[in-house]
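All protein chains but one are shown at their positions in the complex.
Chain naming follows the written order as A and B, and within any one chain the residues start at number 1.
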Amino acid sequence: MDYSYTLLILLLPFILFLFIGLLGNKIKPEFSGMLGTTGIFVITVLSYFTAFNYFTNKTGEAYQAIEAFQFLWLPLTDKLIIHLGILLDPLSVMMLVVITTVSLMVHIYSLGYMKGEVGFARYYSFLSLFTFSMLGLVVATNIFEMYIFWELVGVSSYLLIGYYYERPSAVAAAKKAFIVTRFADLGFLIGILILSFYTNTFDFNLLTSVDGPAIAQPTTTIYLGMSITTWAMLLIFMGGAGKSAMFPLHIWLPDAMEGPTPVSALIHAATMVVAGVYLVARLFPIYHFTSPDSLDVIMYVGSFTSLFAAIIACSQLDIKRVLAFSTLSQIGYMMVALGVSGYGTEGLGYMASLFHLFTHAFFKALLFLGAGSVIHAVHSNLMTDMGGLKKYMPITHVTFLIACLTIAGIPPLSGFFSKDEILVAAYEHNKLVFAVQWLVAGLTAFYMFRLYFNIFWNSNREYHHTPHESPFTMTIPLIILAAASAFSGFVPFHNLVTSDGLPLHTEFHAMIAVPSVAVAIAGILISATLYFRKNSKPESIANSMSGVYTFIYHKFYIDEVYLFITHNIIFQFISRPVAWFDRHIVDGTMNLIGNTTVYFSGIIKRMQSGHVQWYIWYFTSGALLLVLLILYLN
Amino acid sequence: MNPLLILLLIPLLTLTGIALAKGTKQVRLVSAIGMSAQLLFAFAMLFLFYRERNSGNTDDMLFVSTTMWYETFNIQLKFGVDGISVSMIVLTAIVTFAGIFASWQMEHLTKEFFISLIILASGVFGFFISLDLFTMFLFYEMAVIPMYLLIGIWGSGPKEYSAMKLTLMLMGGSALLLVGLLGIYFNSAPDGGRLTFDLTEIAKVHIPRSAQLFFFPFTFIGFGVLGALFPFHTWSPDGHASAPTAVSMLHAGVLMKLGGYGCFRVAMYLLPEAAHSLAWIFILLTAISVVYGAFGAIWQKDLKYINAYSSVSHCGLVLFALLMMNETATTGAILQMISHGLMTALFFALIGMIYGRTHTRMINEMGGLMKVIPFLSVIYVIAGLASLGLPGLSGFVAEMTIFVGSFQHTDTFHRVATIVACSSIVITAVYILRVVGILLLGPITNNHYLELNDAQWFEKLSTVTLVTAIAIIGLTPFWLSDLVREPLAHMLQNLTNL
Partner (left out) sequence: MNLQAEIPLDYMIVLSTIVFFVGLLGVIIRRNLISMLMGVELMLNAVNINFVAFNHYLFPHRLEGHFFALIVMAIAAAEAAIAIALIINIYRQFATVNVDDVDELKY
């Protein structure tokens, strides 16, 4: 098969970005929106076509990685060469499908949602830039190419979060997102430096092949008690944790909700935030074979984050923030699955993680777009301003309900399948983590239905403007995504995307599935009793444990800790003294040299008094001294 | 005729033209035509260089011409270029071109201003094509001295103080440099024979180790002062803050590159043993520079100061990478010189333009400019993104080449230094985004900003030229990397085969 047309998938959004970005204010906004959407539609079709071709044309037992395109971009050393290329393997092809689908839905949705906004063209050019970078990230053939696009998605995320740049909170959120992920990227970069130095290659094919330099000849150098590979892999995971907002680098994601809601759906729910999962999955063989310790770290970080975020999600009032924390929690699931996974026939976790990534993309995008639709109708983010919307917005209501059921893991919706696989994998590896994830499944159902009931049922309040159903540009994506959420569970994922490319044998474990569904239903029921109708129970529960509640509501005060570190330690204790030191000590020394010269010349110039007799005196004494000196020397 | 001489001839003709021109309009027209011609010729030079190389000429230096100038001391007018010099010439031509248009509205003593500016530029051109230490030094001084007038007369704020400080510190540097150069000269024939200033000849000679160790610090620090080596960088914030726009552009954009270029081509290339023995001291200093400059920038409130400190950080990275003395890192260093030259020139141009509109450079007095001057603001964001190393713009290419290159050293010292230097990418992001956030984004803080006009044609020309250059390097770095790698590989043989 010739896959060189996949180059178009990358180039088209980039050209769109340049075109809309440069000419955006010269053409009609609607036109740039339509142009962007058409472009994404084309690449979506191309991606599906690629996926179809790839998955139906298997040569041999396993799926092989194909380099569809390779272009020498920058040679660094003899071996370390940055290529820009396109790598097609089950993982990247699956991601192509996910990204283009969600991106297309968001493009269509935004036509309605962003209608009449100032900077409509700018919005579409940034969306194209993001799509380009994200696609580039997943098809990267080498780790450095991935890093390039990794940075680009970071910037597109920055630009899109800060879309409403006149709102200080949006500006601050964008800055925070960029800097936190940048900090994580520093780890990623150092990890790449270490890894590439010892393996002498950037290329994924070489790095992840079982007989490649990274796995077959791992370096045994120990540094500070850990092997250097573990260091490298942990640092690379740090990059992934930053983008995927794992604890403790999660603080940027809730704030990132300042961006327009479709952006949150695309970037901060479905695609960019799973880049960390993708990164770990991409390098999974190295993690598995050379540094199982770092896999354990990934598992614990993922598990902790998922529990932590689920608890916070139960207390938040801003519906987008609830969804943001739910995203954190779900990505935690994916990380756990990777952490507990083995390789080859043991690779259930790997498959489950990516399966969850796949289904999560659809239902989380759906949730965000649904939330956007609600916000569009009531002009508020707070669930306290909502209630009883089901009669005004029937389509949004039904699709949102489907999404909630999916994320809660109710069979036969897709979330059930993927989450079940993760729980099975966790159960086989680590019982404690399994218990945590099982609990989180219940919590997830609880807070999602808390959200659902608060928006669509609860009180039948009066609205200033009667809410109405969103236009069809917004509801069509909702319906398509609802269908995808409902049925994507039936994709034979275990035959397609596995750690070694071979089909994986999976079986249904009733022993796991029944309790997990049971806990989800329990969560829904509890939530129904509290929030289905307006009552005082939630408030009294919150009051009864007010301290704990406030603690959770303020997200465990992690933001404040960071704020303290950046402002009081880095700014006040490093930057300010450095600036002071430079002005006063370093520059002061230079000025001191100058001033000393001036001072001494001030003393010496007094000798030039204008009094002739003094000059004679100096002259004579000098002459006498010279004479004496000569006499003495002789 | 040697095409390199045209690089000196065009500024000379332009100067004559300016001297004859009457009135502001004629003067700037002549300067613009002259520097456009220079820019075109610089590209032609690049083309000629490639043609010569492709026709199989493998000499280190191309277009070499030698004229004896002063027989007694064996001083020659020797010109020649390699890939590094050619890329530096193109950089200088671009920045000068942008600088002329950025100072289009210069009203006060226009003729004198442009004359000084072009003398400065020709000094830089002369420096980059010289192969004789003495003429090199001559052109170096020619580039530094107009600076005093340019800041002292056309500057702002405490301009006399800044001009004096800058000139004195750079002159102090030249004094050290002169000692170093004379030291090299008097040791250029250790086995007897004629002493020489000829760079290529000295490179073949083995200067005694003791002499190398003695004269290396003089030469390196001498050039290092211009390259903003910590702790000799303090002329930079004050000087830049007071200098008029075009002067800041040229100074940070190309003049500071003379420092890095000289450090490598003279100090390290001619005194390789000393470079190896003493590199660690300077690696330490430059690694400090990188982080220190970046931290310093976080706390500043004046746009020019922020940029000056960021220059300290970026130029520190140049010297840092040069001292790593391997092919990749030094290639990165040259890329960083070019990238930083373009970026910082763009920054200073924009700061000048913003200052011309708001009459303040204090970031906390401004806000929401994106709304009122979108063109300049967008360019500012692009410049900022280039500075913090966004892929697709030049900064990323340079920094990554440096980091990967520096990390190829196997010992802990070099690695730790590299990691320390790496951390600057985070700090850079902090101060760049801080400025962008306060200055451009957010609500408009001052109502009279609503009446501001966006960029005029000459401002657009100036900034777009620079942005284009940044993007071209960022998107297609391979040709530039190849261009500078080949002479570096050759020069590094001198440094590694001791």
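Rule of thumb we're sticking to: contacts are C-beta pairs under 8 Å (C-beta built on N, C-alpha and C of every residue); 3 or more make two chains touch, one makes a residue touch a chain.
Because the structure is a prediction, the values reported are computed rather than measured.
Partners of the chain left out, restricted to shown chains and counted across the full complex, are A.
Among the residues A:Gly116, A:Gly225 or A:Gly610, only A:Gly610 touches the chain that is left out of the figure. Of the options A:Thr38, A:Ser169 or A:Thr620, the residue whose C-beta touches the omitted chain is A:Thr620. Residues 605-606, 608-613, 616-617, 620 of chain A touch the missing chain (whole complex, contact as defined above).
Assume only the chains that are shown with their structure count from here on.
Centre-to-centre separation between chain A and chain B, using Cα means, comes to 37 Å. Contacts from chain B toward chain A in the complex involve residues 165, 168-169, 230-231, 233-235, 237-238, 292, 295-296, 298-300, 309, 327-328, 368, 370-371, 385, 388-392, 396-397, 400-401, 403-405, 407-408, 418-419, 422-423, 425-426, 429-430, 433-434, 437, 440-444, 477-478, 481-482. Contact residues of chain A toward chain B in the complex are 72-77, 80, 144, 147-149, 151-152, 155, 158, 162, 165-168, 171-172, 174-175, 178-179, 182-183, 185-186, 189-190, 193-194, 196-197, 570-571, 574-576, 578-579, 582, 586-587, 589-591, 594.
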